[in-house]
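Pasting a structure here, questions to come.
The complex appears here without one of its protein chains, the remainder shown in place.
Coming up: chain A.
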Amino acid sequence: MDFFARFAVPNPGPTIYASMVAIALTMVAIFVGLTYYKKWGYLWREWLTTVDHKRIGIMYLISALLMLFRGGVDAIMMRAQTAVPENTLLGAQEYNEIFTTHGVVMIIFMAMAFIMALMNFAVPLQIGARDVAFPRLNALSFWLYFFGAMLFNISFVIGGSPDSGWSSYFPLAGTEYSESVGTNYYMLALQISGLGTLITGINFITTILKMRAPGMTLMKMPMFTWSALITNLIIVFAFPVLTVALLMGTMDRLFATNFFTTSNGGMDMLWANLFWVWGHPEVYILILPAFGIYSEIISTFSRRNLYGYKSMVISMVAISVLSFLVWVHHFFTMGQGALVNSIFSITTMAIAVPTGIKIFNWLFTLRKGKIVFTTPMLYSLGFIPIFTIGGVTGVMLGMASADYQYHNTMFLVAHFHLVIIPGVVFAMIAGLFYWWPKMFGFMLNERLGKWSFWFIAISVCVTFFPMFISGLDGQARRMYTYSESTGFGIWNLISFIGAIGLAIGFALIVYNIYYSIRYSTREIPADPWDARSLEWATHSPVPEYNFAIVPEVDSTEAFWDYKKKGYKLFKGKYEPIHMPNNSGVPFLMGLVFFVWGFAFVFGMWIFAVIASIGIAACLAHRSFEKDHGRYISVEEIEKTEKDLGGAKE
């Protein structure tokens, strides 16, 4: 029994028991459903072993939506707990676990996955490629992410959740002050999924640099692809820092090293620096693809080309460089002194310049356009004003002397939610609605989509604007409760009401998906939005090989030219297409990594050694495997093209 005692949750409460039941029921439901409908084989052949970037994208999407639900439930519980003074709905420990997991889940497992979903799905199509450069690695990236996320999520019911905040500052997160295995989960789960992200970064840089359609020079790439390229460059530069920081943190926790401890020469400022050297670029890893999506959508639904293409690219490059030069603004209050803080204040505020350029370019794309208010467009239009408010408060926070008063308060919380939600989440939803017909061959309901937009857009403001005020009134963040005399009550109550509105908005999106699956017409054209980039030049849903004939490009909007000016996009004839084979190894390797992580979390070294051998075996297998892929014959292509509604010229 002693062996199992370690898996007990240190502070069990109703929320934890409820989650246990929910997880158990979901697993039983999935198992029974798959068996009843005899879908195990289908699941394995078509999804778990796939190396197709579109299917991997869809799996990222499903995972991201699940994580959005998890993180959303956390958020509602937090707002409910703080809605009234001295509330006892949650205890301090539960609240600490919940805001920690909310942050980690939303940033690492929801937003990152959502971006990966859309990049995986759209980027190869936008550049006229048949897959990413390394399809098998792409599958491995997904499974590392997925099992990292699963490892993190089981912490709540096995052994205890991390509870030191999403930034997991040492020494609080060290064994001196966090004895439970929670932070071990944090270290290992982030390490595993971070590895997946790093591999994706390398994969997509290669894909975008090497696999573009003939004629598509860098300056003729769609803006979303540009944003993906820059994002992945940031990933490759930033994620190794996280890898090293997590490794040091893991060593501190498991092997009693003293990198971040309070004694024996440990430096508590070191973790904060390492974390934010990764953490700030991470913010731009999230926001840049979102900017790319807005560029696509705003241009499509203004029926105009993107204004200032070159300055859009230059500003993104500028943002990516600056993103590495601002990390100290996360802790102006650490005592670096006026000189260091002044320098970092200026670099921080400087980011407002390229961001401002982008905002004005979008506005001038709308100008002289013919604006159609579809759901994706509504989200993009909602983004501009709300993000502007989030952005200008960011400039305010960047002013070091003033930051001494905003730091660690609800003002900061309001700022970053008003940047991330309209910036990233709106873009994800907009991208979801926009590319949905390309993914699944039918459209999401517009009416429900617009309702969800209004609920979410208004609720975001209702939820987060009051926090500016309570922050300036001295409410620190991460307090599980406060006394009535502080006067924070009213602002937090308004926030809670807004949070309910947000929940309704997201529920409407889920209902929309259900409703559209049942009732939406399947008879839609390949280009339902009258869009401008290459992904719309192929069928919906997209055949496995993406394009029967690789398109040739000679402008930033070749597909638009094809529609309007009679430009010939597909020259040549059908030829056999070389495609990669499916493989179960990435899934298996992810699973072994899960066991490896779990073994490390609990310091079960025998399992850790076995799992490490398993990982090495998977790598060895790949090294000696002779897999040259397969060819799709011309007859097969002709048949597929005919079935999908006639070949493209």
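As a working rule, a contact is a pair of C-beta atoms (placed from the backbone, for glycine too) under 8 Å apart; a residue touches a chain by one contact, two chains touch by 3 or more; residues count from 1.
Just so we're on the same page, contacts and distances are computed from a predicted model.
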Query = The chain that is not shown, which UniProt protein name from "ABC transporter permease", "Cytochrome P450", "Quinol oxidase subunit 2" or "Tryptophan synthase alpha chain" does it carry?
reply = "Quinol oxidase subunit 2"
Inquiry  = Of the residues A:F204, A:F239, A:W278 or A:Y309, I need the one that contacts the missing chain.
reply    = A:Y309
Query = Which residue, A:S155, A:T409 or A:S540, contacts the hidden chain when the whole complex is considered?
reply = A:T409
Request  = Kindly state which of the options A:G41, A:G265 or A:G566 is in contact with the chain not pictured.
outcome  = A:G265
Ask   = Any idea which of A:V392, A:L591 or A:V634 touches the chain not displayed?
value = A:V392
Remark   = Residue positions on chain A contacting the omitted chain are 92-93, 96, 163-165, 169, 171-172, 176-178, 262-269, 272, 302-305, 307-311, 331, 333-335, 337-338, 341-342, 345-346, 349-350, 352-353, 356-357, 359-361, 363-364, 366-373, 381-382, 384-385, 388-389, 392-393, 395-396, 398-405, 407-409, 454, 457-458, 461, 465, 468-469, 472-474, 476-482, 487
